[in-house]
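With one protein chain removed, the remaining protein chains of the complex are shown where they sit.
Note that the chains are named A and B in the order they appear, and that numbering of residues resets to 1 at the start of each chain.
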Amino acid sequence: MSANIDIAGMSNSETQTGAQAQADAKEVLLSVDNVTLTFGGVKAISDISFNINKGEIRAIIGPNGAGKTSMLNVINGFYHPQKGRISYKGKTRKRMKPYHAASSGIARTFQNVALFSGMSTLDNIMSGRSLKMKRGLFWQILHVGPARAEEIEHRAHVEKIIDFLEIAHIRKQPVGKLPYGLQKRVELGRAMAMEPELLLLDEPMAGMNLEEKEDMSRFVLDLNSEFGTTIALIEHDMGVVMDLADRVVVLDYGQKIADGTPSEVQSNQRVIDAYLGVAS
Amino acid sequence: MEGLLTGLDTFLIAPFRDMASLPDFLLQVVWEGFVSGILYALIALGFVLIYKASAVFNFAQGIMVVFSALVLVSLFDLGVPAWLALIITIGVMGLLALTIERVVLRKLVNQHEAILLMATIGLTLVLKGAGQLVFGGEPKSMITEELGLSTGSTDWEVFGGFVIFQHIDIAAAVIAIIMVAALALFFSRTRIGRALRAVADDHQAALSVGISLNQIWAIVWFASGIVALVTGIMWGARSDVSFALEIIALKALAVLILGGFTSVPGAIVGGLIVGIGEKLFEVYWGPMFGGGVEAWFAYVLALIFLLFRPQGMFGERHIERV
Partner (left out) sequence: MLYREAGQFKTTYADDQALLPIAQDRIGLLLILIVAFVAMPMFASEFFLSSIMIPFLVFSLAAIGLNILMGFAGQLSLGTGAFMGVGAYSCYKMTTIFPDLNILIVLLLSGLFSAAIGVVFGLPSLRIKGLYLAITTLAAQFFLEWCFIRIEWLYNYNDSGAIEVPQRMLFGLAITGPHATPITRYLVILSVVAVMTLVAANVLRGRIGRSWMMIRDMDIAAELMGIRPLFSKLSAFAFSSYYCGVAGALMVFFWLGSAEVESFDINHSFLILFMVIIGGMGSLTGCFMGAAFIWVLPVILRAIPTAFELDILAATMEHISSIVIGVLIIFFLIVEPHGLARLWRVGKEKLRTWPFPYAN
């Protein structure tokens, strides 16, 4: 396991040439096979297959409306695909509920910040620990002994995340009032608190300025190399994608048009057509 | 087993046998239900107008009905001729609409739905207190004949019996149909109608294309004030003008659930379903429960309906996005 993480960490710094060959040798964490998702008559995703290896950073890109967010929603069980199957850690579930996804180690952030706006930064990140907290009603009512110890133990973990993300100064502030860049960071913290094996990031850098993007990229890379978290991210900033990702899958109109290392994808004619348009 | 069968019989079959054995009585019950359904529909219509144009769930619609009817009746009691009293009342409702827009709505632009709902609950209290303070709390009778509405009735001989149609009920049905048609035209064909729908979708976007929120809001509140006045006259003609109506007006909520918050035809159909349904249930099934089931039938019906179709009768299925 730790070997995998090292490889993943290295492949970031390496030139991307050998990445595909390496990936084949690695353990597949999640695989999506022939998934089709329709809303009424509209096909949001048609017959897409790809996989995510353990320890890698996998980017999903594509023009607006390509079905990227729908793909994430399928992965963590919020939408149920009409066809195809998804196996996670070698297990396939017919109809996965979001609850199951969360408890088996899939966390995510959202395109439009979906924080719990009435709660403080601290409480938001603590909420990521919900699944790890077990004390029942009796101890909750008394709030002494085990329930308190548990609360404090998780607080300590959350404080580490707060340190990591450099948001100690806004710990007690209600998140609704924070600037956008910080909200995105808190959201990442909340997902981190779940200690996920697979972290889905939906446009983590949308609407950020250059400096904020650099910070966020640093967190994503550190998260991947230090904690060994597998990351799948959707991003529109191609510079960020090319620098961060080990492998990229490109969607357009709900179909997969390319899959490979950043440099392979970059030179793919269909990708260029999708982004720049085809002269007819 | 025997008991179960008898139970099924009394519950599922006997009521229909009763219906078939006295068809003229059944018709009378349906007609009564139809008329109260129209009144529910009218109240719901006031809700829909405001909700469509401002996403405000106007809890005060019921009290507005009482308030407008009280103004009308009290003016007449003061010696104002009926036609003048009617005009003045319309003026009062216009003034009320302007005040509400200026004092309440303008300050709450872009707030959450629940906050707007609660503001109208506050408004209900104010109108109720003010109404009782000015007009007194005791029930008054509506000036039906003075307004040129007939109070007589027509008997219709059918199925070997006869069904009684109160003229005022027929008038209520006709007026309601005319009003709905006019509103439907207004919404679909006029510039203001389009602006109304734009405002409903997004306050800020509507502002940005030059629609005056304040004007639109004042107009819809005035329109639903007039709907309230008509409802008040019709309702008052059937019973009395009193604050008890306020509780009954809550049934319009059930109607809205059935028909959807933004659908004018939905309000009408929902109103009729609730009106006719609760009369039939009360008359044919009520005795099994010891009577009085009218008090909750509408809500339970709406609740059961919601469980199977959360989006309402005419609503489209909402796809949740993240």
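In this section, a contact is a pair of C-beta atoms (placed from the backbone, for glycine too) under 8 Å apart; a residue touches a chain by one contact, two chains touch by 3 or more.
Nothing here was measured: the structure is a model prediction, and the numbers come from that model.
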Subject >> Residue of B:L117, B:I177 or B:A205 in touch with the missing chain, whole complex considered >> reply: B:L117
Original post:
Taking the entire complex into account, which one of B:L8, B:L95, B:A130 or B:A244 touches the absent chain?
Top reply: B:A130
Original post:
Which of these, A:Y88, A:F110 or A:F219, touches the one chain of the complex that we don't see?
Top reply: A:F110
**OP:** Please give every residue of chain A in contact with the chain that is not shown.
**Re:** 76, 78, 98-99, 101-103, 107-108, 110, 114-119, 123, 126-128, 130-131, 133, 135, 137, 140-143, 147-148, 151-152, 155-156, 159, 190, 194
Original post:
Which residue numbers on chain B touch the omitted chain?
Top reply: 57, 103-104, 107-108, 111, 113-115, 117-119, 121-130, 132-133, 137, 247, 250, 253-254, 257, 261, 289-293, 295-296, 299-300, 302-303, 306-307, 310, 320, 322
